[in-house]
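My questions will all concern the structure given below.
Every protein chain of the complex appears in place save one, which is left out.
The chains carry the letters A, B and C, assigned in the order they are written, with residues numbered from 1 in each.
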Amino acid sequence: MCRWVAYRGAQCFLEDLVTSPAHSLIDQSQCATEAKTATNGDGFGIAWYGERDEPGHYRDILPAWSDDNLRSLARQIASPLFLAHIRASTAGRTTRDNCHPFVHGRWSFMHNGQLSHFERLERVLEARLDDQLYSARKGSTDSELLFLLALEFGLEDHPKQALEAAIGFVISRAQALGLQPLIRFTAALSDGASLYCVRFATDKFAPTLYSGRMTGHAHDSYCLVSEPFDEDTHRWSEIPAGSFVSVTDAGIDVAPFRPAVSPRAIAV
Amino acid sequence: MCRWVAYRGAQCFLEDLVTSPAHSLIDQSQCATEAKTATNGDGFGIAWYGERDEPGHYRDILPAWSDDNLRSLARQIASPLFLAHIRASTAGRTTRDNCHPFVHGRWSFMHNGQLSHFERLERVLEARLDDQLYSARKGSTDSELLFLLALEFGLEDHPKQALEAAIGFVISRAQALGLQPLIRFTAALSDGASLYCVRFATDKFAPTLYSGRMTGHAHDSYCLVSEPFDEDTHRWSEIPAGSFVSVTDAGIDVAPFRPAVSPRAIAV
Amino acid sequence: MCRWVAYRGAQCFLEDLVTSPAHSLIDQSQCATEAKTATNGDGFGIAWYGERDEPGHYRDILPAWSDDNLRSLARQIASPLFLAHIRASTAGRTTRDNCHPFVHGRWSFMHNGQLSHFERLERVLEARLDDQLYSARKGSTDSELLFLLALEFGLEDHPKQALEAAIGFVISRAQALGLQPLIRFTAALSDGASLYCVRFATDKFAPTLYSGRMTGHAHDSYCLVSEPFDEDTHRWSEIPAGSFVSVTDAGIDVAPFRPAVSPRAIAV
Partner (left out) sequence: MCRWVAYRGAQCFLEDLVTSPAHSLIDQSQCATEAKTATNGDGFGIAWYGERDEPGHYRDILPAWSDDNLRSLARQIASPLFLAHIRASTAGRTTRDNCHPFVHGRWSFMHNGQLSHFERLERVLEARLDDQLYSARKGSTDSELLFLLALEFGLEDHPKQALEAAIGFVISRAQALGLQPLIRFTAALSDGASLYCVRFATDKFAPTLYSGRMTGHAHDSYCLVSEPFDEDTHRWSEIPAGSFVSVTDAGIDVAPFRPAVSPRAIAV
């Protein structure tokens, strides 16, 4: 299971959230306290928004804790909006193309969770992509394919509905193949303006998601994390399962996230 | 354009063909004299047959000339049947999964050449694979996909016919899409018993292929190469375009290679 | 802290000890039960003896658990004498040249432990090497330097005495600099004929070392490990701290290991 942090707010060095805290993302990669697998050594990545429309993108397959490049980049690069991810492989091999975040045009996406029966679902899911999105697939992960499906279902215009449609499509395809759908999906994504997050699962075990208002920054700076950086319980709020989070200039908003499938599909 | 060597005969250290000759495969990777692109620095790989049914397999994305591991392995490993390849990328990114040789069960495969319009053909070619072969695809190259298509068309039972059918299928799919088919295909493959090679193109520019009887080995040792190692013109015989080569215990045999498409498709 | 296995006996596939057991070396790399650091993701290496005088050598900086090359090599290569190591960095950066085992001519060496104050000791220790051994140093680890010191002190002729002299030299150099010597040193090394291991520390915390006779092999096959592969307490014998182990055709022998320094230096 992976670990990630997403940030939107006052310009901030990536270092402040990726390296510096007592329990930073990199610390978590070596000893995550809430993760199912203790070690997150299967690569890492960052995507950040700067002066270009599309985000900067840096990924590598080393353990994050041993990458001098990451340390220097996180120290140099400041951004008002970025995603950072450390991977523990569940599906897809350890290659740069399988490391999160994934980037498509202006959009970036990262994910923690799992999609059961992916080896049987992959082909029917991929078949739903148009030719352009099919060609855009570079790796072999379930996560990148979910991102491309969301783009197929209209992510650029209606993020929440597109993600609900994409997850709903996966559930219905699994049912059509006689499989018990099991999706655990805690994700962050951005178009460079807003930051969106989802916490969802078809069972009771949606991977954790917390939001934190950042001290030392302007009032509208938010950090969304798969696991809190510290034990300051006043700072971190758990986002309930079945939520869609939007962070915009208007602040943070949490809405229900309901994939467009029959209720029976969401087994509990 | 890539460079490769395939060997079948008396047990021989990989070093003897990959490192030691004056103009070895590694030398070629830095300064190929007949290749279109001067530099072959986009990864390399070896597949060799030993005590197991399936071949050993080592690939990496470094330039071959700077890989200590390759040098040590080539020095230690002796085999009666092996393939070695150095890649210059034409399609597919530089990842281990895109490096030749490709391995599937007992079979190994490597390729030098090109398949035009691959970005438009990839999806229809992939669609022809059965679910198991679809799942076996790990990279994004045209070469690996041609290998899987050959398996789909019966490579394990009838290598020559399966390869003719696979190439013919690609040509007919290109025509169906209104594309002028252009395939240049010089490949080596093996099931651990026999060594097979193809030299073929739809135009006049089939990538070169040479066979050489190895001195210092038993009479039935053959080396098939994309480019001769030395200027000993007595040693190397050019294999004509449109050929299928079999190296077995019975020696070397060269037969016509005729993809199963209408004559008009093979434009000259 | 690192994990390793060394084997001498009937020819055996590396896979049998590196991959296959329920609690294999690769399993240990993700979840070591006796190690100080839970994760061993800072590279790995193997050295094995075959038909050449010098060992084969394969190292990489990926986590061992995600390296397809290692899996294939371990499955193909059989050897009567080999070392395998998975690294958790304590000194020296994550590069191939810092991965164990280290090889020098016929000799191979790997290590689990630590050498305190290495940043102050490195220069005086390196100064003790002759020009040839100085030039042979490729990485920046304390382990490789200890190996070269042992070579300087006569490893090729008298392994036990050379290692005692090397460790003793380190202790005396530390004392000369006014430092409290702290060495924890559990190592394996070989010249291709015999296998030698040491378990030693200047305090009470010598890293663990176990020997096991291998079932299913001839009577003289031994496996020396930093941590047992399974809970079969009949199989594994703990080697006491302060021991030098020799595995030869005559079987296994355990002798006291006493670095050549004044008794006062071995503080407890």
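Annotations for the structure displayed:
Criterion: contacts are C-beta pairs under 8 Å (C-beta built on N, C-alpha and C of every residue); 3 or more make two chains touch, one makes a residue touch a chain.
This structure is a prediction, so every number in the text was calculated from the model and none was measured.
In the complete complex, the residue from C:R71, C:K138, C:R213 or C:R258 that touches the missing chain is C:K138. For the options B:Q11, B:S66, B:Q180 or B:T248, the residue in contact with the chain missing from this view is B:S66.
In the full complex, subunit A contacts the hidden chain through residues 48, 50-52, 56-60, 68-69, 72-73, 75-78, 96.
Residues touching the missing chain, restricted to subunit B, are 30-31, 37-39, 41-42, 61-63, 66, 68, 89, 93-94 (touch as defined at the top). Although one chain is hidden here, its contacts on subunit C can still be listed: residues 93, 95-97, 119, 122-123, 131, 134-135, 138, 140.
Going forward, only the chains that are shown with their structure count from here on.
A straight line joining the Cα centres of subunit A and subunit B is 40 Å long.
Within subunit A, the positions touching two or more other chains are listed as 93.
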